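Here's a slice of the assembly, chains where they normally sit.
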Amino acid sequence: MPTVTVTRRLTFNAAHRVHNPSLSEAENQALFGKCNNPNWHGHNYVLEVSVKGEISERTGYVMDLGALKRLVETEVIQEVDHRNMNVEVAFMKGVIPTTENIIVGIWKRIAPHVAPARLVRLRLWETENNFAEYEGE
Amino acid sequence: MPTVTVTRRLTFNAAHRVHNPSLSEAENQALFGKCNNPNWHGHNYVLEVSVKGEISERTGYVMDLGALKRLVETEVIQEVDHRNMNVEVAFMKGVIPTTENIIVGIWKRIAPHVAPARLVRLRLWETENNFAEYEGE
Amino acid sequence: MPTVTVTRRLTFNAAHRVHNPSLSEAENQALFGKCNNPNWHGHNYVLEVSVKGEISERTGYVMDLGALKRLVETEVIQEVDHRNMNVEVAFMKGVIPTTENIIVGIWKRIAPHVAPARLVRLRLWETENNFAEYEGE
């Protein structure tokens, strides 16, 4: 059977501050500018989760996208939606909550649960002008 | 000369918490749910500013949209972008930072400055699924 | 308190056929062309529901958009989503399921339930290039 990639798009809203606690306030300000605001700012994040696999002859699906949606809601969305990425999200402990680090954290939450398909790409939009992609490397 | 409405779209990011300080924590939680999170959450706001007036024979413009952009950046965007709507924005003092109250606050910042055109509509998207409109009533 | 309009956007998918059963097949074909296909076609509809009212001093809301969402899901979405608009939707009985008639049918389902706000506008996108608006007239 042919191998196809299917993608489900989900959204969440969160607060964050781009801040490295091992650096001084002046260094943080120089590196991150307004993104370092100690009173936080926030975003409407858009997450695209892509899994790849053979089409099932029984279902015509690579993976039931309803099941993928519920999985991502359980593993990711309920952890981050309407949350503060710096102080409330267990899987972000110890890393700076940039789009890059968030997407790597999300990968670890989803990748173990999509077999026999494989997680092959995550895309995370922070704003309408910026996004990150991760393929598990 | 014909009367036309012209609109300029701008964006900003901010943190907020939907919270009424005159109510108890339990009342706030019942009214606002996850939007009441004391650790904040945030949004990519999209603002559409619409002014109406006669077309100038000299310029072909109702209002120079570059000038309108600079005005909104000075009066609104630099006050709210990468800010906390509850604690850092002077024009939001004393009101709950819902989309409704933010848009009324923005109106007061822009309306005095667009003559001889008139501010006729603001639209503020909080997420891709929710927006508010205000016409100054 | 200021009067603001707030809008909630929802989506549904449905099959339909543009067909007037009181006309002949030839007349239907001449009027509606490929939209008259007896084997049906379908759309991803996008519905924008706008209610207007005074901002509540207690909540900062015109209307809780979570409540509006649940109302529209109950009154409209569960009636039409993944349905055939010609044969399965009670509120469409006896009318041709054009975007115009669907939006009027949806209005009657929502308008009684949003007081003290007022339903002031529905917009229904049938495709990315076509939409209808209704204000209850």
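Note that the chains are named A, B and C in the order they appear, and that numbering of residues resets to 1 at the start of each chain.
Here is the rule we use: a contact is a pair of C-beta atoms (placed from the backbone, for glycine too) under 8 Å apart; a residue touches a chain by one contact, two chains touch by 3 or more.
Model, not experiment: these values are computed from the prediction.
K.L.:
With 3 identical chains placed here, how many copies of the sequence make up the full complex in this file?
P.N.:
6
FYI, only the chains that are shown with their structure count from here on.
K.L.:
What topology does the chain touch graph have (line, ring, star, complete, other)?
P.N.:
Chain contacts: open path, no cycle.
K.L.:
Between chain A and chain C, tell me the centre distance in angstrom, where each centre is the average of that chain's C-alpha atoms.
P.N.:
Once rounded, the distance between the two centres reads 33 Å.
K.L.:
Please list all residues of chain B that touch 2 or more other chains.
P.N.:
128
K.L.:
Considering the complex alone, what residue numbers of chain B touch chain A?
P.N.:
Where chain B meets chain A, its residues are 11, 13-16, 34-35, 37, 39-44, 81-84, 87-88, 127-128.
K.L.:
Going by the contact rule at the top, pick out the chain B residues touching chain C in the complex.
P.N.:
Checking each residue of chain B against chain C gives 18, 20, 23, 31-33, 95-101, 103-104, 128-134, 137.
K.L.:
Given the complex with chain B, which residues does chain C contribute to the contact?
P.N.:
That would be residues 2-10, 50, 55, 58-62, 64-66 of chain C.
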